[in-house]
Each structure stands twice: as C-alpha cells, then as structure tokens.
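Every protein chain except one is present and positioned as in the full complex.
As written, the chain order gives the labels A and B, with residue 1 at the start of each chain.
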Amino acid sequence: MKELSISALNQSLKNKDFTSVELTEYFLKRIKKYNKDLNAVITSFDEKALNSAKLADEKIATGAAPDLCGIPILHKDIFCTKGELTTCGSKMLANFVSPYNATVVENFEKSGLISLGKTNMDEFAMGSSNETSYFGVVKNPWALDCVPGGSSGGSAAAIAARLAPAATATDTGGSIRQPAALCGVTGIKPTYGSVSRWGMIAFASSLDQGGPIAKTSEDCAMLLKCMASFDHKDSTSIENKRPDYVSKLYQPINGLKIGLPKEYFSEGLHPGTQKAVENAIEVLKGLGAKITEVSLPNSKLSVPAYYVIAPAEASANLSRYDGVKYGYRCKNPVDLEDLYVRTRSEGFGEEVQRRIMIGTYCLSSGYYDAYYKKAQLAKELIIQDFQTAFSDVDLIIGPTCPSPAFQHGTKSDNPVEMYLEDVYTIAVNLAGLPGMSIPCGLVSKKPVGMQIIGNYLEEPAMLQVAHQFQNVTDWHKAVPGNF
Amino acid sequence: MSISFEEIRKLARLSKLQISTENECLVKERLENVLALVDQLQEAETKNTHVESSRTDYSQRLRSDKEVRAVNRIELQDCAPEISEGFYKVPRIID
Partner (left out) sequence: MSWETVIGLEVHVQLSTNTKIFSSASTEFGNEQNSQANEIDLALPGTLPVLNKAALEYAIMFGLAIDAEINNESVFERKNYFYPDLPKGYQTTQLEKPIVGKGSVPITLSDGVIKNIGIHHAHLEEDAGKSLHSESHRDGYSLVDLNRAGTPLIEIVSEPDMRSAAEAVAFAKKLHSIVTAIGICDGDMSQGSMRFDVNISVRPAGSSEFGTRTETKNLNSFKFMEDAINLEVNRQIRVLEDGGKIMQETRLYNGVTKKSQSMRSKEEANDYRYFPCPDLLPVHVSKEFINNLRKDLPELPENKKNRYKEQYGLSEYDANELTENFLFAKFFEDSMQLFDKPKLLANWILGDVASKLNQANITLKDSLISPKHLVELLKRIEDKTISNKIAKEVFEEIFEGKGNADSIIKEKGLSQISDAKFLEELVSKVISDNPNMVEDYIKTDEGKRKKKLGGFMGQVMQKSKGQANPQQASELLIKHLNDIID
C-alpha cells in the first residue's frame, strides 16, 4: 500500500480493495514504528484519524465521494488544525491548540482526506536542515546521520519513509523543494497567491507559499488541485481561475524549450549533483525537449536580498508572540518588560532570535534605505532576469541543492553556510514564481533533486515535464533501505 | 560589516529579546556573518530600477461591512495563558 500512487489509492478505495480505515491504520502503524528513528512526526492524530476514516468509508459507500476521499495526509505543523496542537516546531507554540482550521486543512477535509498528524519542521520555518525544531532534529531516511533538509524536513522525510502517501508543506526560500531533493521525493511550490495563507503561520508573508510533497509529480498535481483555491480571507490570494494542474500531465514534451541558467552550474555545485542533473537533462532531450543556455545575471543577489526581506517581515510577524493571548508565557513575570523579554527569549530558539534581530536591524532608522529598500530593488532585478529568460524558454531547469544531504551539526556554526543551501531556490520565492523538485539521481546513496521553474501559473507545464521524466526513469521509486 | 555591542543591545531592546553576557560574543560573531552576506547587496546596480506596484497587478480586495458571525470568546480564550473575567491579564502597565 505504501508504494501506491494517489490515483491508485483513489481507485482502490472506490473499488473497495481496502477501506480508508485499513489504509489509515496502516500508515498510523508505520508512523508508530518508524517515527522514533526519524522524528518526522510531532503529533499523530490516531483516534481522530480513524474516526475521519470511518466517515470517509461511509461516503465512499454512497458512490458520491469526492476525488481523494479517504486518502491519509500529514500536515506540516505550520498549518492550524482546529482542536489539535499546532506547534510550528517551536517552544513558543508547544501548547497551542488552534481554535480554527487553516484553509488548506479545510480544503483537504472537505474532500474527505484523512488528517493523520502534524510533521516536524524548522522552528517558524526558519532553516534548511530541520535542526532548529524545539522537538528535536529530523533524520534523513536515506542516511540517519544526515539532515532531511528544511524547513519542511518532517514532511519530506515522512514521504521518503512512506509514513503517508501525501504531506503538506510550505516554502519561503526553498523549504519544500530543498528537503524534497535531499529526501528523494517530489514537491512543488506553486505561484505566490495560489494556496491560501489563512491559517498558515506566517514567517515571511510576501514569500510564504504552501504546496504538497508526495512520491510523484502526478500525485502532487492531484494534491495541488485540492490544496490551491481562492480564499477571500487572504488578501494576497489570486482571484483569477487557477490552471488545471493535471491537464497537461500526460502530454509529450516535444518542442518544449528548457533553459539552463549558467549561474546554476558553476562553482559551489557538488560534482555528483552536477552529473546527476546533467544526466537527467539528457533524458529530457531524449523526450524531445529543446535545451538552451540562459543567464540569470543577478542570481548572486538572491541570498543577500532574501536575508533582508524575509527576516524583516518575520521580525514583525513574530511580534505577536508575547505571552499575552496564547502560547508560551514565562513563569512569574515581575513586570511587563520581563513578561515580553523572558517569554520571547525562552520561547524562541537561537536561529529565530537571530533572524528577528537581523530583520529589526534592516528596518531600523538609518538602515532601512541601505537594506530593506535596496533588497526590494534587487528583487526587481531578479524578477527582470526571469522575465528575460522566459521570453526565450518555457521552463528553467537546474539543480535544487548545491550538494546532497550533509551530516547533522556540520553547518550549525556559521549561519551563512546554512543559508547558502538555498542558493538555487531562493530567487524563485523572491519572484513569486512556481518551482518544483523531483528526484533525478543518487550520489553515495543520497538523493539528488532537479529543480523545475516555470513562469507565473505555469505549473501544468512543470508537472508535465516532471511526469514525463518519471515515466521513463525510476529515481522517484527508490526507497531508502529500512523503510 | 561590524556591529557594536551597543547596537546589539539596542536591537534586543526593540525586539524584546534578551542576550546573556556569556552569549554576547557569539551572537555578535554570527550576526556579523549574516551582515557580511547581506552587505553584498550594495554591489547591486539599482540606480535605474524602481519597485513595481504589484507583481501580479492586483489591488487590495475590499470586504463588505457585515458581521460574519458572533465571536465565541470562550473558544478563543481557551488557549490564553492568563484570563481574568474575560480580560487578558498582564503585569501592570506603567506609562
């Protein structure tokens, strides 16, 4: 059951090959068995999941169940789930039971999917290795001494270890794509505004986007169809009709123009990774794609710009955590100042505190122009780069990460080393473009991911290329040994 | 780009964070690492660039002035650390 695709599961449930209860129990058991080795799941819903599965089975029996009804899904612990813990990987929200559901969660529940539980993540989505979570580090199923990537490390690891057929995740600078790459699974961050941010705890509002992680592109397309929706409660939600994500999947990619940014294939790229991605590109050529070189000359500005804009927005977004309305509160505050300072210093981890201070610095009087305003202008240059490239090509392809998964603790001393993990993914968030990662090789038994970037609302073409690639390759089928 | 201890303390005050004296040096070092990264922005040639008003040309949507549903105070205060007769209780505010 763990290897079945979403559409196969869908079919099997409808055919009554097995019930949703059986399916849910199966995955809950896997979580129980393997999570202690991975620490991918913070909260398992158990009772609640089985109850939902029972209801799903009843619905399926009527013959009028929606697509995907009865399929279990894990939610990154950044999505508010009513009546259950939503921790955001932080001590600050370790006891927070949300009184409302995120729109993403509502969308899936309305379609009858079974919420299995909440996955581990870097604290407040700040990280590229899932090492900053209050609930402990997550281990990469491919190499337990290595990181799964972050911030959606829990979701990616869970899919890799087949603890669920689907998981939700979020991506602000690469947090879906990078862990998907390091764990050998498929993940997509859609165009900014596609997925509602209502109930998706904010890190950097202008960059955050939710998206699915699953075993294949086809799975992701079906999940995205359910996940993405116009939401009037989110002012940044796109009002126009969303594209039909599954529409192009099965079409051949002859003549599709693909650009390879020369800046993404230069220094800093691990040779094994480079080789894997180049091989993958050969496969695409074989499928009829036309490959050209493109240039994104302002690429080197992406990481600096991101590390101004994201922390700046985060510094304001995280001001609400003050021990007054919800969440952690320090013991016996002597006065108001003490309440704020101790609550926040005890409730937030080091990386979060650092980013808040960087953000405060970049917005402060005297520095606003040199940093925040400058970063916004740099962002414009990056957007222009992409628009220039997309006037020549349909999609842009390159490596997702500079190297395969690294060992825990090896990048913790210098924050900037960690930040450079996102060197290929960050520009996509700054531009608001859609980006996805699919597995395209193994280097020393550790997965390598290929990133596909499209122009606004071009997810169908991206999913199409990915699906066609997965039709003729097996990388996405590889499962780490013990799972 | 270096940052002084005084500036770090000011940032901490503005952000309501506390940096213990033992940690000050490490915090300074790591902040300076990040500042060195973001200072690379100064190399950007942005003289002729301006910020587009909105990437996707959307305008702020307007909501109709109707109450959607009554507030369920009990439900919303369930997660509150300290409540007193429906008020949020905090140490005394001194102006």
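The rule is simple: a residue touches a chain if its C-beta (ideal position, glycine included) is under 8 Å from a C-beta of that chain, and two chains touch if they have at least 3 such contacts.
All values reported here derive from a predicted model rather than from experimental measurement.
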Filtering A:Ile42, A:Leu284 or A:Ala312 for touch with the omitted chain leaves A:Ala312
Hidden-chain contact residue, picked from the options A:Tyr340, A:Phe406, A:Tyr419 or A:Phe469: A:Tyr340
In the full complex, which bits of chain B touch the chain not displayed? Write them out. 10, 13-14, 16, 53-54, 58-68, 71, 73, 76-77, 84-95
Hidden partner chain, residues of chain A it touches: 79-80, 86, 88, 93, 96, 98-100, 102, 197-202, 204-206, 232-236, 312-313, 315-316, 318-320, 322, 324-327, 336, 340, 360, 363-365, 368, 372
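Assume only the chains that are shown with their structure count from here on.
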On a C-alpha centroid basis, what's the spacing between chain A and chain B, in Å? 23
Touch list for chain A against partner chain B, complex: 95-99, 192-193, 232, 235, 238-239, 298, 300-301, 303-305, 307-308, 315, 322-329, 333-342, 344-345, 348, 353-354, 356-358, 360-362, 364, 370-371, 374-378, 380-381, 383, 414-416, 419, 431-432, 456
Provide the residue numbers of chain B that touch chain A in the complex, in ascending order. 3, 7-8, 11-12, 14-18, 27, 30-31, 33-44, 46, 49-52, 55-56, 58, 60-61, 63, 72, 75-76, 78-82, 88, 90-94
